[in-house]
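Got a structure for you, written out below as structure tokens; questions coming shortly.
A single protein chain has been omitted from the complex, and every remaining protein chain is retained in its original position.
Order as written gives the chain letters A, B and C; numbering starts at 1 within each chain.
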Amino acid sequence: QETRTIAVSVPAATHGWTGGVVYHAQKAAEEIQAAFPNIEVIVKTSPSAAAQVSALEDLTAAGNLDALVILPFSSDELTGPVQSVADAGTFITVVDRGLTDPEIQDLYVAGDNIAVGSTTAKFLVDNLGGKGDVVVLRGIPTVIDDERIQGFQEGLEGSDIKILDIQYANWNSDEAFSLMQDYLAKYPHIDAVWANDDDMLLGVLEAIEQSGRTEIKYALGGNGMKEIIEKVMAGDPMTPIETPYPPSMIKTAIYMTAAQFNGQAPVRGTVKLDAPLITKDNAEEYYFPDSPF
Amino acid sequence: MSDIAATPSREPLLQRINWVDIGPFIALAILVMVGVLINPDFLAPTNITNVVTRSAFIAIIAVGATFVISSGGLDLSVGSMTAFVTGIMIMFMNAMVPSMGGNAIIAGMALVLCVGALCGLFNGLIVTVGKIEPFIVTLGTMGIFRALITFMSDGGNIPLDRSLREPFRPVYYGTFVGIPIPILVSIAVALVGAFILYKTKFGRRCAAVGANEEVARFSGISVGRIRTIAFVIQGICVAIAAICYVPRLGAATPTTGQLWELQVITAVVIGGTALRGGKGRIWGTVAGAVILEMIANLMVLSNFISEYLVAAVQGVIIIIAMLVQRFSKQP
Amino acid sequence: MSDIAATPSREPLLQRINWVDIGPFIALAILVMVGVLINPDFLAPTNITNVVTRSAFIAIIAVGATFVISSGGLDLSVGSMTAFVTGIMIMFMNAMVPSMGGNAIIAGMALVLCVGALCGLFNGLIVTVGKIEPFIVTLGTMGIFRALITFMSDGGNIPLDRSLREPFRPVYYGTFVGIPIPILVSIAVALVGAFILYKTKFGRRCAAVGANEEVARFSGISVGRIRTIAFVIQGICVAIAAICYVPRLGAATPTTGQLWELQVITAVVIGGTALRGGKGRIWGTVAGAVILEMIANLMVLSNFISEYLVAAVQGVIIIIAMLVQRFSKQP
């Protein structure tokens, strides 16, 4: 039987969520290779867009690539290079961030960053009674971060909820802790906090606990980190909800890509993962105790 | 001639003040004044306490860096070393809980000090035995430590066992006679550091090695040993910082300590220690660490800076702080 | 006595080889051999071409860094400066397209060279006029440039106008007599750099300033001016790298060029230039840049290293490369 090679290119594990992506990608690779000896899955991580482009060149240099599963660092920068890979006849699966030219991809497993922001915003609008003061922590200046913030702002439109402040905390719990301390010092009254990633939420929660401030009703995150899901399941009043953005989407994508080499017809098109509200009721579905994220 | 020999007590006070030594404190004072103008809440006790407490990690590590830098070295690995030793400590404590209970904390602390010292030793030996630029060696070990913590945590995080959180918590959040523990720890580290650097033979040798390696060699000082010990001290300081760090968020992640190396070196340099080696200034270093944290705090407290430009303003302030120092030196 | 005087022409060939100069090339050769063992595809022409082409950015910037470092400076801002000037260039080109069409590319290239030179001038003047450690100054400007690109892109990215992509593309992907343009550009930059550093008054003075500032000053050399010009050269190199970079990724983002400063400095040091200043080795620097890119390539080509540990293996290889150099020096 002919050997098939699937390359998986993802960002390096620089923080919790990308760590989760790498974890799930490697898990999928192991499982598929164990189940189907004729399929080889190579997972490669890259710390920057430029490095990811390099990795694509390296992976295709040998010329025996059958499929590529890629979670692009950013859309604009990776479009051209992925196009070159596609031109060689490789099956292309794009995960999470779409390319600027959707014609290139065969399969698109999409997360919805805008929905992560807007779902959270809608929750706040509903539960704060349409008005209140919130502070926001954002990550590293990239497309994901930008989309989430954009979604959040759109979600608040029409309500009287005011964003007091938005600052970068680089998706880092420590920086989020510091930033939250400073927010607390700066604003005597805060109704809710939104950290656009769960890593940061951990820091935020510690800072709130330390301050002893009681007026803060909600501290919300996003991404579906298991520690936060646990809180939701436990009915934590401050973090009653969560928006998933499961790093396991990479696993889904790899499986769907591999399926065609296993006798099944290739799946093409778009698989959209929405970002539903996780509440106490459905939290169980989103809880993966074995995942590092 | 010899009658002209010094009677230092008669020199005017102003001339006896060592301007290099107090430069960072002048910069700090100016920063505080600016802070109050920007936002009166700046001086609120909670805010000041928070800021100073937060600066403890950088301050503690930077005390170690003062040794390394004044002995003519440089350590870029401190940030990822923090993450690595934190991970080791947490994993060890978690493993020990079943058998030791709360004592796991003590055991973990002892262990992390050893691990930190070993990491420093590793850096130091490669630098001195391999005779390679410290910049390159520690850039290499920076990658190594960072990769190890990522590997240990599978890219996720390594949380501290729940049962240990409460007993460990006071190490960051607790106070003693009203002063937060991390502040006390960093004062203690700085005191010990200052004692070692200024009042022991080792400290003297350290400065001599940094000032002129040849003179040190000709004076019977084992240059390699001194440099290595400086790296070990750096490792121990990293371990101490890690001990204070864990109770704060109760976990180690691949992002722990990211870019701390730059902050640490900046604190040391703002504090008046020259990067080319020679004289180290422990108290200046501590002031430098507080300055950095305070700048970050002011960025948040001020209302007129776009979030996009925060880094730019910080950069400008750091440069200005250095200028303030430079010119306060020439009264 | 005079009979002992050196007669260099009679020295055996082996002793006349300058081992410091060829150290990096030995390391490179060993790396290539290891590469072939790991993966036979490594030596495939496409792969080698890709790797060398990619190393062009770092190589070009590192040629500039060789000037700065050999003059006794250091520039941590090159990575964010690349992002900043790339941003400026793209915005300018996009704005010019309606009126100029394809000529916008030429105009943008001219502009970016000026902007790069100005950025370098800015660094250089703060270092020399303000008399502040280059480490701190460029750490500050690193923040400033990074913030400016974030601001310019509103935290997102700045894509190149579609109509310019095709005409601009050959600057990265094109070849001339079979050699990719970026390789040609970096050879040209290295040639010009080597000429300036080794064959002009300025180059000589640059090394002198780095070797001993005081002696240089006594010799009537304007230390400040030399250092400043070195920073300007660095800025121009950054601009040239930016020109090659844009057609590859077609956009500038706040993460463009992140951590390049470390790669650049590593390339320079692996190339045999001492960080404390003095003699600069342009060709070593270029070899250093290729070594770094080759290590990254091997990480992708090899299949037995956990993705989490890539950084560790890279760190180890860099240290080993330095050791190879060190010991090849003492034949």
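In the analysis below, a contact is a pair of C-beta atoms (placed from the backbone, for glycine too) under 8 Å apart; a residue touches a chain by one contact, two chains touch by 3 or more.
In the analysis below, contacts and distances are computed from a predicted model.
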Complex member absent from the view - protein name from UniProt, among "NADH-quinone oxidoreductase subunit J", "Cytochrome c biogenesis heme-transporting ATPase CcmA", "Multisubunit sodium/proton antiporter, MrpD subunit" or "Monosaccharide ABC transporter ATP-binding protein, CUT2 family": "Monosaccharide ABC transporter ATP-binding protein, CUT2 family"
Touched by the hidden chain, restricted to displayed chains: B, C
Omitted-chain contact residue, chosen from C:T46, C:S163 or C:N212: C:N212
Identified contact with the non-displayed chain, of C:G73, C:G278 or C:G315: C:G278
Contact with the hidden chain (one of B:R165, B:R217 or B:R326): B:R217
Chain C residues touching the omitted chain (full complex): 1-2, 4-6, 8, 198-201, 203-205, 207-208, 211-212, 214-221, 278-279
Residue numbers in chain B that touch the chain omitted from display: 1-2, 4-6, 8, 11, 15, 195, 198-201, 204-205, 207-208, 211-212, 214-222, 278-279
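The rule is simple: only the chains that are shown with their structure count from here on.
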Rounded Å distance between chain A and chain C, as computed from the means of their C-alpha atoms: 34
Interface hub residues of chain C, defined as touching at least two other chains: 150, 154-155, 308, 310
Shared interface positions of chain A, touching two or more other chains: 13, 22, 138, 141
Complex interface listing, chain C residues touching chain B: 126, 130-133, 135-137, 139-144, 146-148, 150-151, 154-155, 262, 265-266, 269-270, 274-276, 306, 308-316, 318-319, 322-323, 326
Residue ranges of chain A touching chain B (in the complex, touch as defined): 13-16, 18-20, 22-23, 138, 141, 165-168, 170-174, 177-179, 181-183, 185-186, 199, 202-203, 206, 210-211, 227, 291-293
Contacting residues of chain A [partner chain C, same complex]: 12-13, 22, 26, 42-45, 47-51, 53-55, 57-59, 61-62, 73-74, 76-77, 79-80, 100, 138, 140-143, 145-146, 149
